[in-house]
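Of the protein chains in this complex, one is absent; all others appear in place.
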Amino acid sequence: MTSPLVAALLVLLLVAAGTVVWLRDPLSTVVAFGVYSLGMAMLWAVFRAPDVGMTEAAVGAGVTTALFLVAVVRTGAADPGDTQSRSRAVWRSRAVWRSRPDWRSIAVVGGLVAALLWTVPALPAVGTSAVPPSQQVGPAYVERASALGVDNVVTAVLVAFRGFDTFGEVVVVYAAGVAVLLVFDGEVVG
Amino acid sequence: MLDVLATAGPGVGLATAGPGVGLATAGPGVGLATAGPVEALADRAAYLVAVVLVGLGLHVVVADRNLLRKVVGLNLFQTGIFLVFVAAAARTGGRSPLVVGPDGGPYADPLPQVLVLTAIVVGVSVSALAAALVVRIDAEQGTVLADELDAGQREVTERE
Partner (left out) sequence: MSDGDPASPGVSGEPRERPPDSPVVTTTVRLLVPFVVTFGLYTMFHGTSSVGGGFQGGVVVAAGVIAIAFAFGLDRTGGWLRPGALVVLPAAGVLGFAFVAGGPLVLGAAFLDLSAYPVAKAVVFGVEAVELCIGATVATTVVLLFRSLGGG
């Protein structure tokens, strides 16, 4: 399944993620993260997941990038003469050169990545149809959804078959809104 | 031994393969018995990239001083894992899980996509809350660097 398009998108993801790690300036990080999210959304669209790709494009490249941009501005937009917030001065000094990499972290993360890479060959090939989920579970849900009259199987599974999960998720979103209001002492409410 | 690996289920190959054997003759993913190792890895390129992304995200979360960059690293980590699920749901020559008729052909697996959809929305809630906390920390403490916050906390406890 690794067509040239998929391969090109995977390379884009690696380059964008590498940029996020390499550049220490928070603003550059957020911009690189926006590019990475868009690449991820395109890859998911190529993998025949339009709902997921659309949500990731709107969320990752849109909402989350915007939220991070606002956070970067709000934590670094103090006057240069303000000695309370030294974040801006520190960020400007770090934008040009990198500090020494943290070797302990690289060693630990490298060990974890090696362990995970070890297990990858045991996974079935991407796109294969000869595994039980593709032969039994997936088509069963597609048939049940079309029998209900809901053509979008993802929506049918989200609400009609696994609706309790979705209910919990909506409550989580609501709770996040409440929590952010608490963090800012409810200043937004008019 | 190769034919045993080829017919066994996915979890067995890892247990019976020796340390040097793992990548060369690889686990018993279906279709692997006839493919060479390089082709096997090329078929699983999405999983390899996802693992690397997980590692990069984790490194940023652990090693970076800036709290905002930690949150961005967390998002890298999350989307890497989502890639594993979406790649597992893909079908070669299949269509997206929208029913177009009785003979729509092979559809991509809808269940991992549902999982990832839920996870994306929960992830944006977490990221927004984390960013809000970082902004508030900066307003209260004047810094978003983790080691400076630690030093400030140590001063407070030493004074007490």
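As written, the chain order gives the labels A and B, with residue 1 at the start of each chain.
Definition applied: a residue touches a chain if its C-beta (ideal position, glycine included) is under 8 Å from a C-beta of that chain, and two chains touch if they have at least 3 such contacts.
For clarity, every value in this text was computed on a predicted model and none was experimentally measured.
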| item | value |
| --- | --- |
| Candidate in contact with the missing chain, chosen from A:14, A:46 or A:69 | A:69 |
| Interface with the undisplayed chain - residues on chain A | 27, 50-51, 54-55, 58-59, 62-63, 66-67, 69-71, 73-74, 76-79, 82, 84-85, 148-152, 154-156, 158-160, 163-164, 166-167, 170-171, 173-174, 176-177, 180-181, 183-185, 187-190 |
| Interface with the undisplayed chain - residues on chain B | 96, 98, 117, 120-121, 124-125, 128-129, 131-132, 135, 138-139, 142 |
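Basically, only the chains that are shown with their structure count from here on.
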| item | value |
| --- | --- |
| CA centroid of chain A to CA centroid of chain B, Å | 9 |
| Touching residues on chain B, where the partner in the complex is chain A | 10-11, 13-14, 22-23, 26-32, 40-49, 51-60, 62-63, 66, 68-69, 71-73, 75-76, 79, 82-83, 86-92, 94-100, 104, 106-111, 113-114, 116-118, 120-129, 131-136, 138, 142-145 |
| Of all residues in chain A, those that touch chain B in their complex | 1-2, 6-7, 10, 13-14, 17-18, 20-21, 24, 26, 29-30, 33, 36-37, 40, 43-44, 47-52, 55-56, 59-60, 63-64, 67-68, 70-72, 74-75, 84-87, 90-91, 101-102, 105-106, 108-110, 112-113, 116-131, 133-134, 137-139, 141-142, 145-146, 151-154, 157-158, 162, 165-166, 169, 172-173, 175-176, 179-180, 183-184 |
